[in-house]
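With one protein chain removed, the remaining protein chains of the complex are shown where they sit.
Each chain gets a letter, A and B, in the order it is written, and its residues are counted from 1.
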Amino acid sequence: MKSKARLMQGNEACVEGAIAAGMKFFAGYPITPSTEVAEIAAEKLPLVGGKFIQMEDEIASMAAIIGASLAGSKSMTATSGPGFSLKQENLGYASLAEVPCVIVNVQRSGPSTGLPTSPAQGDIMQARWGSHGDHPVIALTPSSVRETFDLTIKAFNLSEKYRVPVILLMDEIIGHMRERVELPEISEIEIIDRKKPTVSREKYLPYKADDDLIPPMAYYGDGYRFHVTGLAHDETGFPTNNPAIADKLYRRLLDKIELHKNEIIEWEEQCTDDADIVIISIGGVSRAADTAMKQLRQKGVKVGTYRPITVWPFPEKRLIELADKVNTFVVAEMNLGQMALEVERIIKDKAELIKVNKVNGEAIYPEEIIEKIEEVL
Amino acid sequence: MPSAIVSEYFRTNKLPQIWCPGCGHGIITRAITVAIDKLGLDRDKICIVSGIGCSSRAPGYMDFDTLHTTHGRALAFATGIKMANPDLKVIVITGDGDATAIGGNHLIHACRRNIDITAIIYNNNIYGMTGGQYSPTTPKFDKGTTAPYGNVDKAFDIPALAAAAGATYVGRSTAYHTQLLISLIENGIKNEGFSLIEAISVCPTYYGRKNKKGSAVEMLEWQKNHAVNIAAASKMAPESLDGKFLIGEFKNSPEPEYTKEYQKIIDMFKKE
Partner (left out) sequence: MNNNETVTEKLAVNENWCKGCGICVKFCPKNVLIVENEKVKIVDIEKCIQCGLCELRCPDYAIYVRGK
């Protein structure tokens, strides 16, 4: 049974998804175009016994959600552009200390203050490499309001399961777009909680991973009296300068995502069976890509679409397969070629690569994609 | 075998600490455990949070739930912990640079909210971990590696800053005045709200050497000879306070606590 259909904004669907996933704490700071996420969280969290706090800045918001997560609450923050830059410090902390949390970034045009209410997708590479040092990253990119709901839940689940911060990489188009959606019943939703230690305090090694490369996680206040640090640490959680132990830790952090990538990676493709040309896009641009494909198909051009849902880790394997049979990939994105870099790396010179880029604060229109494709026909 | 207090509250397998000979930080850290012991708190419900710097290494030696965070951010992490689980007694250990420079914004806002956290600022007047740069509490004209000709910045008065920002319990003591320090920390933890205790430490290695303050012993003697308790100061002639600094309880005025106030909002929606 589904709930009654509602007209809902992407940012609102994000909060609905977070609450469905079990979010009990949100810390944020006002920034357009993500502010509705904070506003709606402030309104809805107390109704489910959860808590909202508006912190003094973006850095503090990121810190607070890590603290709350360590004390046992599923936690989230939301931001845009400049705020996402400020999150990077503690995002790296959450990666190293393996603290589950969700960071929503409703992308806007940049660099710097840029075009504050206009959409962009310029943070794709920052989502991957924004914090210093090699660190694990999962980033999900919804392209509809309903998918924002679903992927927010997925973000919490992945975060809890793999003890990694998960980025919900939205864009202003999806954040502010209103669509008619039907949300599923809570009972139909799969919720994953972090695994907790089963051993006594004396035997608990907070950073000793199981075979799945993920260590069980106690909560502060449970009586385990454990230590968490942003320094490189051994299995006990205490700092070490031992090169072999540091090396093992850093590699495990990346390996735990690599090991489970088949469970993490998600993408959507349409009409790729016979396609000569495949449009690759994410988020708001995918809606223009769909329209472009349909219009070109009507003209007899064999076009398909490929939409990474996990932009990180990038759905690479399937793209390699497609590169063997597709003549041309068209990467359409609201930046100057960030995802194209990744596609180029993956397809090598097996197919032609065409870029459709736009950074003027306007959305990419279907005609712009069609025009570019017609140029090469 | 170490003393009873150290055996009970320290991770003795991590000792001795990394601090330099004569560093006051060890004195302050022990004082915190004595205050906890006197209060008879459930040690599994205490969380100690720190930032980055010499002082922030303290929680690693203390046998509680402990969190060593990023530079300046300890109070923001601690705020999340306290919000998620108000049953925890949250104690923040931070330094002068950590708390009042890079973490200055978090400090004033934690004070303003009156969230039930006790912050103990180990003030050694210098950035020690990075080798002796001047901090927001380096006295004017004193030297640091980044103030080779003397510091022209005016120093923060940390208790005055905290009191003005809204902390409801504020005190200051020194590594020398350890008994007073213990009682201020005890009262700070008891205060249901934001408490700040400035614990003036000694850094013989960097601040002391750079400014010809002598050994750790001499620096502690200086504290002994120049600190005046605020209770006594009110009865003293103003000129006799020249060159002195105040210690003691500066503010104790309880107000409604943040997480309790938020809980009232949640309770509005509780279904009977």
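Simple rule for what comes next: contacts are C-beta pairs under 8 Å (C-beta built on N, C-alpha and C of every residue); 3 or more make two chains touch, one makes a residue touch a chain.
Note that the structure is a prediction, hence the values are computed from the model and not measured.
Considering the entire complex, the omitted chain makes contact with B. Here the missing chain is touched by one residue of B:176, B:194, B:207 or B:250, and it is B:176. Checked against the hidden chain, the listed residues B:6, B:101 or B:246 yield one contact partner: B:6. Only one of B:16, B:40 or B:238 touches the absent chain when the whole complex is considered: B:16. Taking the whole complex into account, subunit B touches the unshown chain at residues 1-4, 6, 10, 15-17, 19-27, 30, 175-176, 178-179, 204, 215-217, 220-221.
Simple rule for what comes next: only the chains that are shown with their structure count from here on.
Residues 24-25, 27, 46-47, 49, 51, 53, 55-57, 59-61, 63-73, 75, 89-90, 93, 219-231, 238-239 of subunit A are the ones that touch subunit B when the two sit in their complex.
Within the complex, the subunit B residues that touch subunit A are 14, 43-45, 47, 49, 59-60, 63-70, 73, 76-85, 87-88, 105-106, 108-109, 262, 265-266, 268-270.
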